[in-house]
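See structure below.
Left out: one protein chain. Kept in place: all the others.
Residue numbering begins at 1 within each chain, and the chains themselves are lettered A, B and C in the order written.
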Amino acid sequence: MATDRAPAVSPPGIPRWLQPLLPPLTALLIAAVVGDLLILTFGQSPREVFRLLIEGTWGNAYGLGQVLYKATTLICTGLAVALGIRAGMFNIGAEGQLALGGFAAAAIGLLLPAGTPALVAIPVCVAAACAGGSAGAAVPGVLKARFGASEVIVTIMMNFIIAALLNWAVATQLNVAESLHTPEIHAGAVPRLAAVSALFSGSAANFTILFALGAAVFTGWWLFRTRAGYELRAAGLQPDAAEYGGIRVGSVWLRTMLLSGALAGLGGVNYVLGYKQYYEEGFAAGAGYLGIAVALVGRNHPAGVVISALLFATLSQGALAVNALVPKQMVDVLTAIVIIAVATAVPEVERLLRAVRGKTA
Amino acid sequence: MSVIAFLIQTLRIATPYLFAASGGVLSERSGIIALTLEGWMLTGAFCAALGSFYSGSPWVGLLCGAGGGVLVAALHALASIRYRADQVVVGIAINLLAVGATRFFLRLAFDSSSNSPRVPGFDWFSAEGGASQQSASVFVSLANPLVVIGLISLPLVWWILNRTPFGLRLRAAGEKPEAVASVGVSVARVRWLAVLLAGVFAGLGGTYLALEQHQFTDSMTAGRGFIALAAVIFGNWEPRRVAVACLLFAAAETFQIRLQGLQLIPSQFVEMIPYLLTIVAVAGIVGRTRQPSALGRVAD
Amino acid sequence: PAGASKVATGEGVDVGIVFDVGGRGDKSFNDGAFIGAERAQRELGARVRFIEPGEGSDREAGLRLLAAEGMDLVIGVGFIFTDDLALLAREYPNVKFAGVDYAVALDSAGNAIQPPSNLVALKFREEQGSFLVGALAALVGKSKKLGFVGGMDIPLIHKFEAGYRAGATAVCPDCTVIAQYAGATPEAFKNPGRGQELALSQYQQGVNVIFHASGSTGLGVFEAARRQRRLAIGVDADQYSEAPGYILTSMVKGVDQAVYGAIEDVRAQRFEGGIRQLGLAEEGVNFIDDANNRSLIPDSVRTRIEALRQDIIAGKIVVPATR
Partner (left out) sequence: MTLAIRATGIRKVFGDVVANRNASLEVRTGEIHAVVGENGAGKSTLMRMIAGMYAPDAGTLEVGGRTVTGWSTREAIAAGVGMVHQHFMLVPTLTVAENLVLGQEPVRGVQFDRAGAEEAVRALGERTGLRVDPSRLVSDLSVGELQRVEILKVLFRGARILVLDEPTAVLSPPEVQDLWRVLRTLVADGGTVVVITHKLDEVVEISQSITVMRAGETVGHMQTAEATPSSIARMMVGREVKLALEETGEGRQEMVDGGWQMADARGGSATAHSALRLTQLTVASARRADEVAGVSIELRPGEIFGIAGVEGNGQTELIEAIAGLRPVSSGSIHLGSHDITRWSVRQRADAGLSHIPEDRHRRGLVLDYSIADDLILGVQHGFTRGIVLDKERIISNAGERIAQFDVRPGAPDAPARSLSGGNQQKVVIARELRGREFSVLLAVQPTRGVDVGAIEFIHQQLRAARDAGKAVLLVSADLVEVLALSDRVAVMYGGKLVVTLPADKASAEVLGPWMTGAGGTSGH
């Protein structure tokens, strides 16, 4: 009785498996072209710069380790943002939640007596990081659930507030003279990858990456396999329909925000427990905002988040490797271009794909 | 005296907010989320410094500042209107871009990662004039064309919105773009214009910062675009209430500056005041806000 | 190993420098390091490579990159590199390291923990320099109120405030110092708009001289000084040119000299690890008194300040480093 849907045939020449990948790939291509142009303005050869970039990252174990290290934090903040978006919320506060999580991990690590077995200390500190992130997310969560306050604005404001709060805590309560960090934790350090394979020696990569990957698997399972995930996505797609379906949208929002904050907070483990063993002012700078890009490029899917976190980590580490040829500001610019290109190209390419499919129907 | 000093300081601090918030109101009322105010301001500040430096005239700087705002606004419009990209994402990306690009060009133009050289600004009645009394020198800071334009920017936006045909279309585009399209008016064109105009205002906000300081400094907007956005929301997208919000936030900051001298509470806590105030406002504890219905929505 | 042998053959040294976030062109200690390195290039034939790192882990990565390339000397500019330098110095015993503003930790007994033998900590006694400009401000300012504008509200900056306060009260016991900070995040070092407003409000309260320790934020303090026709005191480098006529003096740190010195030491193979405290005695800190601002400082004041300097050098005055 209805107009029949066109059969889902592929546009000629484009294999089916490629189609979902096409939009992000197009975006990356655009970004690469813009990057080339920037490199040329500095009088350098794009080929040489990209070669150095790859060599300095995936080209050796140390570089790879650094990429993994940076990706770990980004996976966490990317998941945090992606989960929020699935529930219809923009968590721009991953930045602050990440910092708060790191601080909480350090504070608990300091409270624990030295010599606490790692099997106890690590879980306790990791839980503290998650709780810290959740605490930061609770404010926007409650305000959104209770008053419908825009989480975009509240999380932005919370970033400023958390920064000031942590600054106060570090400056006046837990300071080590002439530094911006707390004392080293007594227990709860997460071992480096180098402890297992000397290949990674020197790199900051540590076993937090397992937590991050675990979080990605968990998030995927939670979103797509559980009833809570079903309700979360419904609340995100159509809050009115969710409410009709007996779902308490407000409490879904609150719960999701807490979970999202916990994921962001988990990212703090990477630096604090896995790398420096102390909380340092500003360690999170930018990773929260970059999480938005990671989620976007990863299309809010946990697997996509992992891949795009690796991509952005590569760019970030690569910036250092090519510093001799082009200033690191260029990579900042490039990162922004990637985000804009993805945000614009994805809907556009999808529309084109649909149109091609329709025409051939 | 100290009340006057307080008010004047408030006004000075409010100037960039008033500019940026004007842009915010225009953009958001047309349906485009203005998370980019920060980036527009920063680019405006950089271009103003550049223009003023190379021409030697702050007026050229002013034009360049406005132009810089328009330039990034155009990028924002291109992505979010022409290509229908998610506006929050593009907004954040453009903020990142503005920080990166201004640094990049700072390096390229002045071989510095943090400051431009000193550039001419508007100091018509600066100290040399001989105004030795304090009160006079206090008023001096208002004798700046940008402060004056800043003061009338929100009234101007109010007039555009409520008294011109373009304003009518703009408001309609932000509430119900389908209705605008159905009468043969291009929603995209209305929004483009609104966003470009918003870029002018925000760019001037940055211009004020740069010319007041006689230079561009890396990241010199320091979150002011976000405060302005908060003022837009706190003011319920209504130019007059937004103006009040800008002044209120500026007063809170002035208060902070003065309170801090007394060292009653740690500066970090005083610093939080505007942000806390904003959260309280957004939560609707002091009154409900209602955003334009089509804000952030892609128009087909 | 490569680095060591090169020096032995008498070639120019290879030097790597990693800047703090402000980077080059900050008109402050990054530039100081740059100037020192440039001079070494010119006069000592040193080959210098610069890296501007990004966030946290990039600091170590930047130092590591240079160390792994076999530089003879790797310099980290800023206290923030402390831990990274200590770590790498142990990992690369054949490379020499220098840390500008390196933060020396204390052991439980309160004694300084010595850095590794291939690392030199270039420390400046900012409080001593701040003490002198504090005294100068109190003597020249003709007001019982003095101003201080800090960047980020952290102990490192409190050191400047403490010295300044001590200097002011040493010569004027009933003077008060209005000390304000631009913020609680690293952005506070990059907010000249805020700096200007802080300074204006201090001037309006009757302050005649403001000392700033706030990076780019201080440029706003100078703007306020111009506008109010009052005085300001620069920091780290000679900032006279930022507002000629309104800069009473600058509390300078000899970062350029320290960096140059370290390179020279490596070249001459007399590099020694350890803590190098650069105070008034070592001329590591000082205040500017030259043709530009000579007229601002009466001779009687100059004599008084010199006396204070001698007292500090002689240990008769101990300047507090905390407020």
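Here is the rule we use: a contact is a pair of C-beta atoms (placed from the backbone, for glycine too) under 8 Å apart; a residue touches a chain by one contact, two chains touch by 3 or more.
Quantities reported herein were computed from a predicted structural model and do not represent experimental measurements.
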Q: In the full assembly, spell out which visible chains the left-out chain is touching.
A: A, B
Q.
For a quick check of understanding: of B:12, B:118 or B:169, which residue touches the chain that isn't displayed?
A. B:169
Q. Residue-wise, where is chain A in contact with the chain that is not depicted?
A. 1-6, 8, 225-231, 233-234, 237-238, 240-248, 351, 354-355, 357-359, 361
Q: Name, in rising order, the residues on chain B that touch the hidden chain in the full complex.
A: 163-165, 167-169, 171-172, 175-176, 178-185, 293
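Here is the rule we go by: only the chains that are shown with their structure count from here on.
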Q) Counting C-beta pairs in contact, does A-C beat A-B or the other way around? A) A-B
Q. If you average the CA atoms of chain A and of chain C, how many Å lie between those two points?
A. 37
**Q.** Distance between the centres, which are taken as Cα means, of chain B and chain A, whole angstrom
**A.** 29
Q: Going through chain C residue by residue, note those that touch at least 2 other chains and give them in order.
A: 52, 153, 183-184
Q: For chain A, write out the residues touching at least two other chains, lowest number first.
A: 164, 167-168, 171, 327
Q: Show which residues of chain B lie in contact with chain C when the two form their complex.
A: 2, 5, 9, 12-13, 16, 106, 110-115, 118, 123, 126-127, 134, 137-138, 140-141, 209, 212-215, 217-220, 222-224, 253-254, 257-258, 260-261, 263, 266-268, 271
Q. So in the complex, which bits of chain A are touching chain B?
A. 38, 41, 90, 92, 139, 143, 146-150, 152-154, 156-158, 160-161, 164-165, 167-168, 171-172, 289, 292-293, 296, 327, 329-333, 335-337, 339-340, 343-345, 347-348
Q: Please name which positions on chain B make contact with chain A in the complex.
A: 35, 75, 78-79, 83-86, 88-90, 92-94, 96-97, 99-101, 103-104, 107-108, 113, 223, 226, 229-230, 233, 266, 268-269, 271-272, 275-276, 278-279, 282-285, 291
